[in-house]
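Yeah, one chain of the complex is gone here, protein chain that is, but the others are all in their spots.
In order of appearance the chains are A, B and C, and numbering begins at 1 in each one.
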Amino acid sequence: MPFSYTRTIHFPDTDAAGVVFFARYLSICHEAYEESLAAAGIPLATFFSDQGVVIPIAKSEATYLRPLVCGDKLRVEVTPTRLSENSFALDTVIWKIGPSDKRAAVARTVHVCISSTTRERLPLPTALAAWLDAK
Amino acid sequence: MPFSYTRTIHFPDTDAAGVVFFARYLSICHEAYEESLAAAGIPLATFFSDQGVVIPIAKSEATYLRPLVCGDKLRVEVTPTRLSENSFALDTVIWKIGPSDKRAAVARTVHVCISSTTRERLPLPTALAAWLDAK
Amino acid sequence: MPFSYTRTIHFPDTDAAGVVFFARYLSICHEAYEESLAAAGIPLATFFSDQGVVIPIAKSEATYLRPLVCGDKLRVEVTPTRLSENSFALDTVIWKIGPSDKRAAVARTVHVCISSTTRERLPLPTALAAWLDAK
Partner (left out) sequence: MPFSYTRTIHFPDTDAAGVVFFARYLSICHEAYEESLAAAGIPLATFFSDQGVVIPIAKSEATYLRPLVCGDKLRVEVTPTRLSENSFALDTVIWKIGPSDKRAAVARTVHVCISSTTRERLPLPTALAAWLDAK
């Protein structure tokens, strides 16, 4: 079952076409990932800072299905999948909440654990591996 | 009594110093303003688009008191004050929630109602005036 | 030959990991697209506003190859390809400028021309079609 995060579209999320800028959908996906980690007890402030081990996003793919405007309510669902001992993927669906919910975007991001100094691959941290295995 | 909005700091809010970028505090103040309008039944999608009448921010002042990091929980309190038939101010306090809440920033923004074509001052829209008078 | 745009990484582009946030790479790709249109004489203020015809991004794909930090100099190369009478793709390479330039990211975005009211596909505007055919 995916982790679920709710979010309202705010004015700074929008652009001069009156809707949410495409890259901002990916930021919203990242927020849902953060909330999923926080719900699993992982402290975000240290997790996302550079402590020698970092887990950058290596790839992203997204399909944008519906425009979003200021005030829209979203439900964002995240499903993680382990890819290797160093990497995992997140499949995220952004739902626009309404009389019947509609998909506003689907995205996949691939995350790879590396050393921030040598850029060599490292095993995923224990807490993250536990979060992946719990899903 | 001020309107109150809660918010979590997310990774895209932060900068390379590891904390929230100063201008982002002002975006967060704006989010609280939006939520206060929405709570009063004002439809945000049309309110903030250019429909001939716009209410841009003419001035901002902020004092930044505490750094904020990814995962921090905020309570944002907004108190509006009418300044004239064309303008109002918002006094916003961003509280960092903790064992004892601490002020992370205080800000004042001044909003002026104008025609988007002539840039001349116009009376505040009725729904906004009602929102101001209800506070 | 691709259109080329230069850009410096600024502090608000970075996040708490000390590097540019992944979604921001896509914003930088969009800036290069805008500069390419401007160089072809297309007025951006009206092009990107909603005048009944809009050209949203339907898909994006990106591979992030290198971290970028504050002060880094970029060369962003954009190559457009027409896909149909309603759509085109942009292939963008973000180069980190150095003693030898290195690719920091490659991205593809797919743009589809539609009516902003009916969401039905429309032929690309003449100026945009001319820009595509000139490449």
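Here is the rule we use: a contact is a pair of C-beta atoms (placed from the backbone, for glycine too) under 8 Å apart; a residue touches a chain by one contact, two chains touch by 3 or more.
Bear in mind the structure is a predicted one, so any value in this text is a computation, not a measurement.
The omitted chain makes contact with just one of the residues B:R7, B:R24 or B:K96: B:R24. Where chain C meets the chain that is not shown, the touching residues are 8, 10-12, 14, 18, 27, 30-31, 34-35, 38, 43-45, 47-49, 69-72. Although one chain is not displayed, chain B still touches it through residues 15-19, 21-24, 26-27, 30, 45, 48-50, 54, 56-64, 67, 109. Panel shows chain A; residues 11-12, 14-16, 18-19, 21, 23, 69-70 of it touch the chain omitted from the view.
Assume only the chains that are shown with their structure count from here on.
Of all chains displayed, A has the C-alpha centre closest to the centre of the whole protein C-alpha set. Farthest from chain C, judged by the mean position of CA atoms in each chain, is B. Chain centres here are Cα averages; for chain A and chain C they lie 22 Å apart. Within chain C, the positions touching two or more other chains are listed as 15-16, 18-19, 21, 23.
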